[in-house]
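Let me begin by presenting the structure, written as structure tokens, before commenting on it.
Shown here: the complex without one of its protein chains, the others still in place.
Right, chain A next:
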Amino acid sequence: MNDSPLLSLHNVSLKHQQQSLLNDISLSLNAKQIMTIIGPNGAGKSTLIKVALGLSKADSGSIYRRQGLRIGYMPQKLTLNPLMPLSVARFLAMAKPKRQQIDAALARTGISHLRHRPLHDISGGETQRVLLSRALLSRPDLLVLDEPAQGVDISGQTELYELINALRDELGCAVLMVSHDLHWVMAQTDTVICLNQHICCHGHPEQVSSDPEYLALFGRRHAEAVALYQHDHDHQHDIHGDVVCEHHHHD
């Protein structure tokens, strides 16, 4: 195969009604690389994913996706209309797979027994697995996961992350994911992007975890007390993760 990245963004910006959602984002994702986006609520993580996938349009900047790139996307959650009768198998069939592929995907995510159940009747964790199964059907080169463990209980979260990790090894695909689970981020990720409208910092987890901006965003979330960090960038983050600016680059 070639060495060109699967996906890259160059100076991408997006505004919504004067408010900056994404500010000058550049990133590049190579084959088999795991990239995790972290950041506080409202940092634009999901927006960034949608722009990268082409689901939303950026105001400026360019987005490159490798020709013929097979993407498996797992959205943040399934918001199915309560009036829509849909079984798990029918939901997966929408990706137009072969029957055996559905069987294989359901078996791989461990929910074969849910095959004929209505989507409305299964638990949050099971729903996430259904979404993951559908993402697998395209035999993806790139798996894009938007907070895959949302609405899943603690033990389920660990299992889900282990499953994702195993799947990546089997498929040999790249992974782009939004995650709040810092343990997973630190242990499994090649590159971390710390996002707060703009990319605060990025790099290998170890490198990022000692970055002042990372500490400013996440330091207090860790149980171990991280000393209050004073850093000399052009802005700081307050306890909610909002950027405290000396100048107005957000309005």
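Here is the rule we use: contacts are C-beta pairs under 8 Å (C-beta built on N, C-alpha and C of every residue); 3 or more make two chains touch, one makes a residue touch a chain; residues count from 1.
Rule of thumb we're sticking to: contacts and distances are computed from a predicted model.
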{"item": "Absent chain [UniProt protein name; select from \"Cation acetate symporter\", \"High-affinity zinc uptake system membrane protein ZnuB\", \"Amino acid adenylation domain-containing protein\" or \"Acetolactate synthase\"]", "value": "\"High-affinity zinc uptake system membrane protein ZnuB\""}
{"item": "Contacting the left-out chain in the complete assembly, out of A:Lys45, A:Arg108 or A:Arg134", "value": "A:Arg134"}
{"item": "Selected residue (touches chain absent from view) among A:Ile71, A:Leu132, A:Leu171 or A:Ala216", "value": "A:Ile71"}
{"item": "Candidates A:Pro118, A:Gly151 or A:Gly203 - the one touching the absent chain", "value": "A:Pro118"}
{"item": "Contact with the hidden chain (one of A:Phe91, A:Tyr161 or A:Trp184)", "value": "A:Phe91"}
{"item": "Touch list for chain A against the chain that is not drawn", "value": "50, 53, 55, 71, 73, 75, 78-87, 90-91, 94-96, 118, 120-121, 134, 138"}
